[in-house]
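Every protein chain of the complex appears in place save one, which is left out.
Letters are used for the chains, namely A and B, taken in the order the chains are written, and counting of residues starts over at 1 for each.
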Amino acid sequence: MKQHLLTSAYHVEILPPKQETEKLYEDLDRFSSKFERVMQSGYCACITDNAMGNLAFQGTELIEELELEAGRNQVMIHLNTFHTKADLHRILDSCKAAGIRQLLVITGDGSDRLPRLTPAEVGAEGVEAVTSVELLRYIGETYPGDFDLGVAFNPYEPEDHEFSKLDRKIAAGATFAITQPIIERHPVVDKLIESYPDLPVVVEAWMSKKISLLSEAVGYEISEDTPYDPIENLKTLHRNYPQCEIYLSILGFKTQYPLLEEIRN
Amino acid sequence: MRIVVCVKQVPGTHDAKIDPETKRIIREGIKVVINPFDTYAIEAAVQIKEEIGGEVIVLSMGPSRAITVLREGITVGADRGILLSDRAFGGSDTWATSYALSRAIETIGDVDLVICGKQAIDGDTAQVGPGIAAHLSWPQATYVMDIADINSGSLTARRMHEDGWDLCAVKLPAVITVVKDINQPRVPTLKGRLAAEKQEIPIWKAADIGADPERLGLNGSPTRVVKTNPPQGRMKKSVVLDGPVEQSVRRLVQELRQRSLV
Partner (left out) sequence: MLTNNAEAREEYRNIWVVAEVLAGEIQKVTYELLGAARGLAEARGSEVWCVVLGNQISSQVDALFHGGADVALVVDDPSFMNFVDEDQATVLTRLIRTHKPEVVLCGATTRGRALIPRVAVDANCGLTADCTGLSIDPENGDLLQTRPAFGGNILATIRCSNHRPQMATVRPRVMNELPVDTSRTGRVITGKLEADEAGGLKQILKVFQDSENSVNLADARFIIAGGRGLKGADGFKMLKDLAERVHGAVGASRAAVDSGWVPYYHQVGQTGQTVQATVYFACGISGQIQHLVGMQSCDFIIAIDRNPDTPLMQLADVAVVGDLFEIIPQLIKEISRT
């Protein structure tokens, strides 16, 4: 039986304020209160890195500037390949200083406002662009033992392709995986859990009622009127994947958060 | 070295929607962003300042909410910002816009260099940079991809052309417009942004820049938009191939062969 990853709690995704915000202070307050609430619950706060290529403030600088206390094993930083080398090191050094061990290493989405690591900068040869594989290897080499490196697993991609990508990620130093949002159960995730008994798997639960937003992630059109109850789905995921931790995206802090403790137990 | 960077707040074009009835751009509630090309202009100015010293001023013309783009500039290293905002500027075309900006640059005084992005993504005209240069009677270098050298009297820059580039030296003061290739703008930090939030940004009106009212806004704009239409679509019927891959591909190649295209 695979061990639990690092905590036995929920992974709660928190989006940092966007750079373009016109109400910075309000957004910062909202971020702080969500973060502190996750800390108090003993869960793990997962902070995204310019998700969808939209510029947002970095998780590490938010924690520093807002003087937030990162509980042990309670923060996971998403880290993608769209950084300068100097910024990458700044982020990694800040994580280390704040005692943050968990990184979710992804290729990420670029935009014309974001720089991108070059193969030469991370000592990668024979590739045209840096992906999560090269970044994993680089972090493993330059910060040996400092981080637990997670990677994304997409069961909606062609299966062979995705498993061979996972093998490359594991060879590059990945130690756990987080899936795309799963509705109830997915055979490829079952296969993942079965085939990689030593790899902790975190299953993502989509907590928005608007399931049509997942169309792009799953690669087929989900119509807007598709009924979806995120809380029921979460319960089902607990039943179907009792050995896995669960990653909550687009969680409603007002209405859904108070229900979490009960659902878990 | 005193450098003025002209920046513009533009609608995020991905969101641009047309009102089906009025056929006009819906501007209400639309997201606005700093013109992406202007971020390269700011970075170029800040790099010059870091190398040879001086001051970087970000200048914009627009409604009061455009103050956000000036703060973005200060966040990444500009020293201060100035916003031109007045009803009198409303309806300006590129002629009147470049006139107003040139007056502001004269009012700031002792400016050595003006940097603009190569164009704004809403209008895509690329006319304001050279227009400012013309109003000031300064030399210009457009589509600059690299600043090879800069000193108190001159600037040497590589200008990008469709077929290559040329290297030119212009006397200062001058106006340059820059393309993406020139640099990689630094990503704003929260620390920088918090400092920028605290800065007072002066708002200048037409009277503050000693402008001739006849040359401002709608009065000063020779061009008029008389109507807008949605672009015309192609009027052809599509063949949709959604069967098994082999079959679709065979049919596609057949379509190409029928037209002697392969």
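Criterion: a residue touches a chain if its C-beta (ideal position, glycine included) is under 8 Å from a C-beta of that chain, and two chains touch if they have at least 3 such contacts.
These numbers were taken from a predicted model, which means no experiment stands behind them.
Participant: What shown chains does the left-out chain touch?
Facilitator: A, B
Participant: Out of B:G109, B:G164 or B:P202, which touches the unshown chain?
Facilitator: Selected residue, touching the omitted chain: B:G164.
Participant: From the listed residues B:A126, B:I147, B:I182 or B:I209, report the one that touches the chain absent from this view.
Facilitator: Of all options in B:A126, B:I147, B:I182 or B:I209, contact with the hidden chain holds for B:A126.
Participant: Pick out the residues on chain B that sit against the missing chain.
Facilitator: 11, 13-14, 16-18, 23-25, 93-95, 98-99, 121-131, 133-135, 138-143, 156, 159-171, 174, 180-181, 221-234, 236, 238-242, 245-246, 248-250, 252-253, 255-256, 259, 261-262
Participant: On chain A, where is the contact patch with the chain that was removed from view?
Facilitator: Interface residues of chain A facing the absent chain: 53, 107, 109-112, 116, 128-129, 131, 158, 219-221.
Keep in mind that, in the parts below, only the chains that are shown with their structure count from here on.
Participant: I'd like to verify one number: the distance from the centre of chain A to the centre of chain B, where each centre is the average of its C-alpha atoms, in whole angstrom.
Facilitator: Here the centre of chain B sits 35 Å away from the centre of chain A.
Participant: Write out the stretch or stretches of chain A touching chain B in their complex.
Facilitator: Going through chain A, the ones touching chain B are 19-20, 22, 24-25, 55, 57-58, 61-62, 65, 83-84, 87, 112-115.
Participant: For chain B, which residues are in contact with chain A within the complex?
Facilitator: 31, 33, 36, 39, 65, 68, 72, 180, 184-191, 193-194, 197
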